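With one protein chain withheld, the remaining protein chains of the complex are depicted in position.
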Amino acid sequence: MKLDVLYFAWIRERIGEPREEIETGAETVRDLVSQLVARGERYEAALSEVKSYRVAVDQELVDFDHRLDHAREVAFFPPMTGG
Amino acid sequence: MKLDVLYFAWIRERIGEPREEIETGAETVRDLVSQLVARGERYEAALSEVKSYRVAVDQELVDFDHRLDHAREVAFFPPMTGG
Amino acid sequence: MLIRIQPAPFELAALLDGFGAGAGAIVTFSGIVRDDTGQMVALELEHYPGMTEKSVTAIAEQAQARWNLTDLAVIHRYGRLSVGEAIMCVATAARHRAEAFEAAEYLMDYLKSRAPFWKREIGPDGPGDWVEAKAADEDALNRWD
Partner (left out) sequence: MLIRIQPAPFELAALLDGFGAGAGAIVTFSGIVRDDTGQMVALELEHYPGMTEKSVTAIAEQAQARWNLTDLAVIHRYGRLSVGEAIMCVATAARHRAEAFEAAEYLMDYLKSRAPFWKREIGPDGPGDWVEAKAADEDALNRWD
């Protein structure tokens, strides 16, 4: 399956790009994170500490056990600081 | 002692005037209320139910036991409805 | 700190011009004449000249003592106000939102039950009932004890 993966704020900076298309067999967000972290240093620096960031699948906040069955867009970002 | 006595809202309407000067020997607000109520129907209709209104002495809210020693102005009015 | 007791209308925008420099959070509350019955054309607000400004100032000073506000304003009108007109407003400015919200609610709770204003409904045939104070408004003060 092909996923659009988006990065924001310091996660974007650590990975070095705002989005990429990823070919994956990941069943859950957690699987996708493992696959990304295995890509090397930049991804490890951005995504290894799962408590430091949030995930949205198709623009809805989800937890790490969320299934990616029909997902098209996954976004990783720090806790929000709006308002 | 001479006091300026002021009436507001429905108390003013029942008594029929907004203010009057009253010569009194009342020691407390409660004494003054008794003296006023004894003046007749209009005052009774306005002031006999002490739970239905408030009192200010020299423009500060007080309770009925408040002493009138150096008082100059006493006001009777319903519970406020500002805001 | 700005306190105004006046019959004239006011503009919230004008009040906020330059208000609360250095604040991170500004809260405003506006009270509007509301027609609940479909029978009201205006409110008549009576007040106690002399005591009104004094008590509103005292309420504002209590709020300033309690929260760290960078600015505070209260405008309260009296006289005849048509349905839809603004009766009053408060504005609070603080570094953080919780302070600004709490101070504005505190001001409203006290202005409602401790500032010497009395409202009467004016219907198509003239003056109607005096608005009665609500037990809920008196109770609201307890949360600040």
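When the chains are written out, they are named A, B and C in that same order, and each has its own residue count from 1.
To be clear about the criterion, a contact is a pair of C-beta atoms (placed from the backbone, for glycine too) under 8 Å apart; a residue touches a chain by one contact, two chains touch by 3 or more.
Because the structure is a prediction, the values reported are computed rather than measured.
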| item | value |
| --- | --- |
| Which displayed chains the unshown chain touches | A, C |
| Selected residue (touches chain absent from view) among A:6, A:26 or A:46 | A:6 |
| Per the touch definition above, residue among C:3, C:26, C:41 or C:141 touching the missing chain | C:26 |
| Chain not shown, touching residues in chain C | 11-13, 16, 20-34, 36, 84, 95, 97-98, 100-101, 104-105, 108, 140 |
| For chain A, the residues touching the chain missing from this view | 6, 8-10, 56, 59, 61, 75, 77-83 |
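Definition applied: only the chains that are shown with their structure count from here on.
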| item | value |
| --- | --- |
| Whole-Å separation of chain centres (CA-atom averages), chain A against chain C | 49 |
| Chain A and chain B: spacing of chain centres that average the CA atoms, whole Å | 72 |
| Averaged-CA centre spacing for the pair chain C and chain B, given as whole angstrom | 26 |
| Touching two or more other chains - residue numbers and ranges from chain C | none |
